[in-house]
Each structure stands twice: as C-alpha cells, then as structure tokens.
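The complex appears here without one of its protein chains, the remainder shown in place.
For chain A:
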C-alpha cells in the first residue's frame, strides 16, 4: 500500500516537472554557459530542438545500390568531396555507420537511397545536372524492382538528398528548372535540399532545407582571437555582375547584387568588392554584418560562413527558406532585407538598435547554432547530420492513411516529364 502511494507521488512529481519544463514556441532564454561568452538558447517554431538526440527515435534503412550510383562517380572526380554539394556524399557515409541505421528494412521508418546526382563536374568544378534526372529515375527503378518498400508507399517514407541549385528540378537555370518542376517520381518522397524559396515550384511541401557544405577544418584553421575588435561594419566578397552570362545585370541576382554595388561602392562602412583575398575568413570575423545576397539561386555558403564566424548575416533574397527553418529562428538571428529595399540598406542597418545587434551576436555565439550548420567528419552531436535526422524524426509517426497505399493503388506517373528523362542511364 505504501509503495503504491510512493509510486503515485513519483508519477505526480514527474508530471509536474514535465509541465514546468515544456517550452512554448519561439522562446529564448538567456543562460550563462561555462564558456567565456554568454549565449542564449535557441529555439525555433518546433521548440528547443537543436540539441535533440535522434538515436532511438527513428530507424533508417540504407539501400545497397551498385557502386555506379555512388562510389564510381566519386572515384571519377574527387572534387565532389570538397565542393558545396558534398553533403550528399557525407550523409551517405554518416548513415552507414550511424546508430540509427538498421539492417532490417521491416522495422525501418525511413529509407535512404545513396545516389550522387551532383557529382558530374565540368572542368571548372560546376556540376552538370543534365544526366541527374535519368540517374535518379534509374535508381528508383532499381529499388522499386528489388525491394517492395518503394511500391508500398510510392516513396512517401523514402528520403533523398538533392543539394543542387534548384533541388530536385535538376537544372541550374531558374526558368528551365521551373519548367521541369520537381522530378515526378519524387513527388511523394521527402527531399533534403539547399534550395528554399516560398511558393516556388522546386520547393515542395514537406521538404527540409539543409545548409550547403562548408569545409569545417578549413574554417577552424582560420579562427582568430575573439578579442580582435570587430571594426568592419558591412562585409561582402563576391560577384556583383556575372559578366560571362549577364553582363548588363538585371538577371543575375534579380539585380540585387548590382544594386548593392552601385549604391554602396564608395560608402566607407561597406567593405564590398569582387576580390578573392586569402584573409576572407579572418575578415569575416572582424565584421559585424556580412551580406548574403542571392546569386543565380537564393542560397549560398556565405550563410554558413557568417554563422560560424559570428558575423550577423544580412539576407537579401525575397521569400527565401533558410536551413532547418523550424529548428532555428532565423528572424531573430539574421537581418532580412527585401530586394526592393537594397538602396536603403545603410539606413536599415544603422537604425537597428544596438541591443538587438548584441542579442543577435549572442545567439550566433551559441555553439549549438554553429554546430547545426556544419557537416564535420566524424559526426558530432548537434551537427547538421543530426539535425537532418531530427527533422525526419519530427515527421514521425507516418500517417498510415496517406503514406501507405492500398493494394493496387497507383499515384505516381512513371512516364511523366520530358522525354529525355525517360532514357535509361
């Protein structure tokens, strides 16, 4: 009898604790960690989830594809490991040795297909997407014929990494990408991509945006003393006019980068130029604001670099969806400027109250924030790999009625899309 009352007391205590510790959305509290800099906890719309551990919350089955889909492509060009699309390769490697991997597909919640679609590089290092749809299609044909799990749900419990410019639209030109739309076979799958823009064809409901790959060791090697005073107000290095493809401007970056140049090239507060200095990373650590304008696509590794180096990102890309948007409250961390407001950028930035700027810097200093943007080798807790798994875990449990098809039901059209895509790879 006494034991029973004790148990009830324990349960009551536990319940009260969970009630008090549950967080409301978008709340950040200041705590002093044991580092030298006070930081603030970060919680986005999904709650304080950056530090969640996905192990035990989901199981992932990795399909064994023939090496022509992954290893052989990588062997042809090793640059795929260092360019900004390398996340697809590192994700594969991470999953192969991760604790969430299961070898029994019956108990798996998610299925991963390791196909490196962004590894066909030009001599300059840019990936050509022309064969990617065929490659993806061929991979899906393979898994649907060798395993029953694709047909069971038509891909609704499968996920893919498509880090290319416009994600699963597989083209670098925006008009062509929009024309093609997302590959029809991937319409039910969960896509992880770097491209994110609201109300855009190439971002479908349920996709999760991930950061582009930035080499962690290289950035670590360029860290400078934190005591170095930040003396640059606004910093940017990159192209303003893409002289090769759009010499007069207007197409590239929707004219936003050109507007930045024309309005601020002689403003002493703006350190902007097209140079490629060797001290690029060090300079970012000496700057307060770092511009992250769109280019041919709205995303860029600049965001990751700015977060790592504690420089407040100024995002100039209308309707952009930033990485892990449900876990990270980007509105509180970065400054969003509409493209039409670019001529007033200096007014906007100087009129931000100083307390807000200091708070943003505190949020950026949070180590879990920096970890969430990186793909380190070997994987560390809280890094982008884990955020991907957390995102997958948040989508569980699968809604039985929509995910799993009734026997005989077919939704996907295997012959949709341009004719060129139907050729075998």
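Here, a residue touches a chain if its C-beta (ideal position, glycine included) is under 8 Å from a C-beta of that chain, and two chains touch if they have at least 3 such contacts; residues count from 1.
Convention: contacts and distances are computed from a predicted model.
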When one chain of this assembly is omitted, its UniProt record names it as which of these: "Trafficking protein particle complex subunit 2-like protein", "Very-long-chain enoyl-CoA reductase", "Mitochondrial import receptor subunit TOM5 homolog" or "Glycosyltransferases"?
"Glycosyltransferases"
Residue in contact with the excluded chain [from A:57, A:71 or A:230]
A:230
Kindly state which of the options A:178, A:219, A:239 or A:403 is in contact with the chain not pictured.
A:178
Touch with the omitted chain, as defined above, among A:268, A:378 or A:424
A:268
Touch rule applied to chain A and the missing chain gives residues 36-38, 172-176, 178-179, 181, 197-201, 225-227, 229-231, 233, 241, 243-251, 254-255, 258-259, 262-264, 266-269, 288, 296, 318-319, 339-340, 342-344, 346-347, 349-352, 354, 357-358, 361
